[in-house]
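All protein chains but one are shown in place.
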Amino acid sequence: MTDSPSTLSPEHLEDLRLRTRNFIRSTVIPAEPHPGEALDAATRIRLQMAAKEAGIFAPHVSTRYGGQGLPIEHWSVIFQEAGYSLIGPSALNCMAPDEGNMHMLALIGTEEQKQRYLVPLANGDTRSCFGMTEPHPGAGSDPAALLTTATKVDGGWSITGHKRFTSGALLADFCIVMTRTEAVGGSPAGATMLLVDLANPGVRVGKLIHTMDRAIDGGHPHVHFENCVVPDSAVLGEVGKGFTYAQVRLGPARLTHCMRWLGLARRSLDIALDRIERREIFGSPMKNLGLAQELIAQCVIDIETSDAIITKTALLLATDAKAGSALSSVAKVYVSEAVCRVIDRCVQLCGGDGVSDDLPLASYLNEVRPFRIYDGSNETHKWAISRRASARRAAAVAAGEPYLADVGDEF
Amino acid sequence: MTDSPSTLSPEHLEDLRLRTRNFIRSTVIPAEPHPGEALDAATRIRLQMAAKEAGIFAPHVSTRYGGQGLPIEHWSVIFQEAGYSLIGPSALNCMAPDEGNMHMLALIGTEEQKQRYLVPLANGDTRSCFGMTEPHPGAGSDPAALLTTATKVDGGWSITGHKRFTSGALLADFCIVMTRTEAVGGSPAGATMLLVDLANPGVRVGKLIHTMDRAIDGGHPHVHFENCVVPDSAVLGEVGKGFTYAQVRLGPARLTHCMRWLGLARRSLDIALDRIERREIFGSPMKNLGLAQELIAQCVIDIETSDAIITKTALLLATDAKAGSALSSVAKVYVSEAVCRVIDRCVQLCGGDGVSDDLPLASYLNEVRPFRIYDGSNETHKWAISRRASARRAAAVAAGEPYLADVGDEF
Amino acid sequence: MTDSPSTLSPEHLEDLRLRTRNFIRSTVIPAEPHPGEALDAATRIRLQMAAKEAGIFAPHVSTRYGGQGLPIEHWSVIFQEAGYSLIGPSALNCMAPDEGNMHMLALIGTEEQKQRYLVPLANGDTRSCFGMTEPHPGAGSDPAALLTTATKVDGGWSITGHKRFTSGALLADFCIVMTRTEAVGGSPAGATMLLVDLANPGVRVGKLIHTMDRAIDGGHPHVHFENCVVPDSAVLGEVGKGFTYAQVRLGPARLTHCMRWLGLARRSLDIALDRIERREIFGSPMKNLGLAQELIAQCVIDIETSDAIITKTALLLATDAKAGSALSSVAKVYVSEAVCRVIDRCVQLCGGDGVSDDLPLASYLNEVRPFRIYDGSNETHKWAISRRASARRAAAVAAGEPYLADVGDEF
Partner (left out) sequence: MTDSPSTLSPEHLEDLRLRTRNFIRSTVIPAEPHPGEALDAATRIRLQMAAKEAGIFAPHVSTRYGGQGLPIEHWSVIFQEAGYSLIGPSALNCMAPDEGNMHMLALIGTEEQKQRYLVPLANGDTRSCFGMTEPHPGAGSDPAALLTTATKVDGGWSITGHKRFTSGALLADFCIVMTRTEAVGGSPAGATMLLVDLANPGVRVGKLIHTMDRAIDGGHPHVHFENCVVPDSAVLGEVGKGFTYAQVRLGPARLTHCMRWLGLARRSLDIALDRIERREIFGSPMKNLGLAQELIAQCVIDIETSDAIITKTALLLATDAKAGSALSSVAKVYVSEAVCRVIDRCVQLCGGDGVSDDLPLASYLNEVRPFRIYDGSNETHKWAISRRASARRAAAVAAGEPYLADVGDEF
């Protein structure tokens, strides 16, 4: 999805960062809806046009498709600036799930698919969703449990199944659907990704799942597929390789979540710092109270370490996608918890106002909490992290590393 | 507020507990509103009548006023059962702030005040609020910063000031207002509590503060007093002793919060246990997965230790009010954080459903979070806890205990 | 092991507590060895004689055998006072493993066994150990993996096996050994406890395992049994019931560990409080610095909640041994971690002196850390806690409690 990263200088990146930062402060923050309410369509369109004029729109998208052409290792500084406002990523068209879908279309889409789906999506003219999660006992934290099927029919595929938590589906124009497919032709049995227009008569967007996060446009609805027929050209990538592609999408996608939420953590800390700067309590400015300083310092530590692990992971994704995807599990668990801790402490520093909607902090708490569950629950990631660590070490010992847990045999 | 505790046997208490438990399950839970919505008045009245018939109404109130006459050391088991439902305390008329106001009226009210204010309040016929918190830089975590004044006028007092976070005020019939008073007659300058009917023309209930907790009837509004005149008989207790009384109220009041919220933590754990009992993931029942067991075990530990520190504090409040009030700071900090941890883990165990309102857990998170700030922020309590520990130890050393931090002088 | 608890008044207990406290401060603390060194035998004997004279010796032992006759629900206040010094429990003869062995001998020993083993042990004339843990893959956190066998021989039993971490064995006169036994006569196959004199020629005390804790008299050696023959009268309790008895021993034994270590946590906090009382830093007394107050407050919270859960568990052990034993898992996990946290924070408050042996805190860290592993690792206890919680809830639902995790079926 990137182009000509070799031409990108640190000065260029810093300039883009400052212009993004300024745009968020001067244009986006004044347009923020009241805590807990969603961005309306008109404001979204207005902000996206302003972002285009400011030359900061779609930072992660190739310049060929109207973006800023940043390679993944440079996304973090920009996405954090965008995430400083809950609606910043929408204004820049780098919000989930569209951003991840653009990334995947650019990587594995055919030229025709790019023209039809990526171009308008990158331009903000359409919206999309990703159909992965299913009701129990289908695909959830365990993707292999996939129940939605696509059956080969003449000239295409027929999809039947039930997805839920299909974030953004209510306003989306198309969906990338994970389906289970039998071996067909030379293709192996496995999972296959299909591009489905939501106007397809075989699709029905069902009940919206009301969740504690409210900011995502298009909610988290159920989506039903019943004999939904799509042409062969709807196959994204190759038949039977869906799980591999899902990893391609999910590694970067969960890392960009980290970036955006970290921006919101920075916003929260600024709110808290502003408050303790001017408040006095027990005859002392709050900022001089050690119990407040403890909270502030822990916030800074969480933010800096989150920033550092995101940077490390992005660099690795750029050079070794598999290792980067593995490390993205670490980043996801750590940052999702760190961001919750930061906002929680800032609520505490703001006292009664912190839990009221006179400040946005309580709504931020509700926005970020689900990320510890979405994109693979943290427990699932920890399980994967542990298994990988055990396997890597066992392989090293098998390859000659000294075994270190001998306890001797004298007694 | 208690009577004849000596007649209360363990069997009597266990019987009351089981009847309360059964009432909550059979009658209250089926009447619960949707997550995030408040209990309507008609249901509340119906539940209170049912609770009276079941002989479990107002467990903390003297039998003389229609309650069950439990002494404070027995409240916990009953209040936890009530708190198993967010609306259970309302059904039993032991919710905040009424419960704390009943406690204080019973302890320091005149007989006339008891007849006029306590009797209907205890019976569920009226509601009340407590006017303590003020906008910055007034009384908040530092009660001594009190700005609302009461000036002596002929036959009474004239109150002027601005309260906020006056929980329950929107539906309340009267308010116990903390005011600052000059020395008058033989009374010292200090704080004085006044009973004010909200129908008084000098009172205006202002804007509601929208907070993340939604379950409290009557919200958290601003209340304004402007030349609000009340008669001398409106003085609760003695003039100038308001801060002392506030401690009388606040120690038990923050402990009963702990009891009720701990009940909700038990509910949350039952929800999570029910879910992992029937769900499978990665081919194994969730209840057998170690990463889930870690979360469950930590919940049990939090619940049992919370229960234990509440019991210890209640016993101490019953025998040594000052020491009990000091220990209630420890209980408040610990239980408010433990309860948040428990519900947070249960959200995690329930995955996507945990953050949706198909289960009530996300709303519970929002209900309990403010308790870490209300009733004195945890940071303020920790500051007090530390100062008391230092003072007590310094006094012990001054009284002859060996000083233990000498590091010798050889070098 | 208790007698006439009905005659024990709160005043009696408080008097005993104060006399114990005074004895520890006036007599025991001045006799403490240098950090990291063990108590020598002569000092131990002198202190035990002084404790007898002071009328505080063996608080948990029946008066019939020279103790103070306290029931288990009163041990905590006394054991905490004893534990205020690392050598206090030895001075009072209530240290592990002797204390647990006394408890078990009193409960299930024959009168002959009591005369031969309990009387001198309770009097401080002999020492004992408990042979449970074995080298991998034998009995460790999983007692059922027991490998040491006892085979029926004419008139007795022949023991063969290998124990390790046999705490105290180096100085012990006898050992209570857990063995695996076949079904014999009417007795079932299972585990059997045998009383073995260490002078028995079939016993060899092997290599000492050097551990980070140094205070226990007699270390943690390996012990080898090879055709070690003991008479039928060496069976403690009934053949085949060893696992049941082990639970009888382990529940209280792990709780008394909690009591003693909590005393050491109190000592640590006093050391830290003394230091910050007199130190200044950045121009302010340390005790007024918020970052120090945070640490102190957390220590107080840990200590008070530990005290509370110990009290709750001891009361339950006195009335319902099985439920008490289950709750002792909660107490063990919580207190073992809380005590480590407390001492760790006190080290931090004492800076460079905290990690030097000019103060005893660094040695305390080393003494308490293993308790998170000994007596069943905390992970094993958490596993048991979780399984019990799941089983209890599943039984409740099966018995009619409403199932609480339904998420509806509209979509």
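When the chains are written out, they are named A, B and C in that same order, and each has its own residue count from 1.
The working rule: a residue touches a chain if its C-beta (ideal position, glycine included) is under 8 Å from a C-beta of that chain, and two chains touch if they have at least 3 such contacts.
Note that the structure is predicted; figures quoted are calculated from it, not measured.
Of the candidate positions B:Arg44, B:His60, B:Arg164 or B:Lys382, contact with the hidden chain is made by B:Arg164. For the chain missing from the display, the contacting residue among A:Tyr117, A:Phe225, A:Trp261 or A:Tyr334 is A:Tyr334, taking the whole complex into account.
The missing chain lies against subunit A, touching residues 25, 29, 267, 269-278, 287, 290, 292-294, 296-301, 304-305, 307-309, 311-312, 327, 330, 333-334, 350, 353, 356, 358-359, 381-383, 385-387, 389-390, 393-394, 397, 401-405, 407-408. Residues touching the missing chain, restricted to subunit C, are 133, 136-137, 140-142, 164-165, 209-213, 220, 279-282, 291-292, 295, 347-348, 351-352, 354-358, 362, 365-366, 369-370, 372-374, 377-379, 382-383 (touch as defined at the top). By the touch rule set out above, subunit B reaches the unshown chain at residues 135, 162, 164, 206-207, 222, 224, 289-294, 410-411.
By our rule, only the chains that are shown with their structure count from here on.
Where subunit A touches subunit C, the two copies mostly use the same residue numbers: shared numbers make up over half of all numbers in play.
With centres defined as mean CA coordinates, subunit B is found 40 Å away from subunit A.
Chain geometry summary: the mean Cα position of subunit B and that of subunit C are 38 Å apart.
A straight line joining the Cα centres of subunit A and subunit C is 50 Å long. Annotation for subunit A: residues touching 2 or more other chains are 164, 291-292.
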